[in-house]
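Right, one structure below, let's go through it.
Right, chain A next:
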Amino acid sequence: MGLALFNTFILLLLVVAALLALRVKDLLTASVVFAVYSFLMCLLWAEMGAVDVAFTEATVGAGISTVVLIATIFNLKRKSSD
Partner candidate 1 sequence: MKLLSYIPVLVVGVLLLYAAKDFPEWGSPDAPASKSPVSSHFIANTGVDTEVPNMVTAVLADYRGFDTMFETVVVFIAGMAVLAILKNSGRKKLVKREFEVDAEPDLIVTNTVRLLVPVIQIFAFYVLAHGHVSPGGGFQGGVLMGASFILVALSWDLETALIRFPLNWTTILGGLGIFLYAGIGLLSMFLGGEFLDYSELANIFPVSREMARYHAMLGVEIGVGLTVTAIMFSLYANLSTEGRLQRGL
Partner candidate 2 sequence: MSTPEVTVIQDIRPLIAFVAPLLGVIGIVWAGEKRKNLRETFTFLVASIQATVVLSMVPLLLSGTIVEFHVWQMFTHVPLLLRVDGFGLLFACVASLLWIATTVYSIGYMRGLHEHAQTRFYAFFAISLSATIGVAFSANLLTIYFFYEMLSVSTFPLVTHMQDKEARTGGRTYLGYLLFTSLCILLPALSWCYVWLDGGNVAMDFLADTGKVGSFSETTQIILLILFTFGFAKAGIMPLHSWLPGAMVAPTPVSALLHAVAVVKVGVFCVVRVYSDIFGTEVLQQLDGEDWMIGIACATILISSLIALSQDNLKRRLAFSTIGQLGYVILGATLATQQGIGGSVLHIAMHACGKITLFFCAGAIFVATGKKYVSELRGLGRKMPVTMGAFMIGSLSVIGLPPLGGFVSKWYLALGALDRGATWVVFVLLISSLLNVFYLLPVAVTAFFRNPADDSEPEIKEAPMACVIPLSITAIGCFVLFFIAGPLVSMVGLTD
Partner candidate 3 sequence: MENSIAWIFIFPLFGSVACAILGISNRKICYPIAVLSMAGSLWAGIETLRQVLSVNDHTVSYLFGGWTLDAYPRGVGIEFHADILGILITLVVLGVGLLVSLYSKLPVEEETPGKEPLFYTLFLLQVTGLAGICLTGDAFNLYVLIEVAALTGYGLIAIGSNRAAAATFNYLILGTIGASLYLLGVGYIYIKTGTLNMVGIHDIIVAEGLADSATMQVAFVLVGVGILIKMAFFPFHAWLPNAYSNAPTTTSCLLAPVVTKVMIYVMIRMVLSVFGVEFSFESTLWTDVLPWLVVVAIVCAAVMALAQREIKRMLSYLIVAEVGYMVGGVWIYNYYGLIGSIFHVISDACMTLCLFLGAGLILRKAKTTHFDGLRGLFTKMPLTMTGFFIGGFSIIGLPPTCGFFSKWYLITGGMVSQRWEYMIVLMFSTMVMVVLFFRMIERIHLAVSESGENLGHGHGDLGLTDQQTRFDEGPLSMLIPLLLASAVVLVVGIYNQEVVSLIEVFLSDFNLPRGEGIK
């Protein structure tokens, strides 16, 4: 029963993270929340048995894309209009 509860909790947290990442105005915060979203996704997959995918998502998805996103934001404006 614990796993199903954990599963549901992670899924709800995921949706919240996704909405927050798109709602928040400051791009830097958005990319950090997006990193959180990726890590949650990685947790979910690890729990569902897809270990390789979780590892890749953690390194490639959360790691590199967040670094690259922040690197780009540093070169553009930080404030987003919507």
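We adopt the following convention: a residue touches a chain if its C-beta (ideal position, glycine included) is under 8 Å from a C-beta of that chain, and two chains touch if they have at least 3 such contacts; residues count from 1.
Behind the choice of candidates: all candidates are chains of the complex that A comes from, given by their letters.
In this text, all values refer to a predicted model and were calculated from it rather than measured experimentally.
S.K.: Chain A is shown by itself; which of 1, 2 or 3 touches it in the complex?
M.R.: 1
S.K.: Taking the touch rule as given, give the residues of chain A at its contact with candidate 1 in the complex, in rising order.
M.R.: By the definition above, chain A touches candidate 1 via 51-52, 54-56, 59-60, 63-64, 67-68, 71-72, 74-75, 78.
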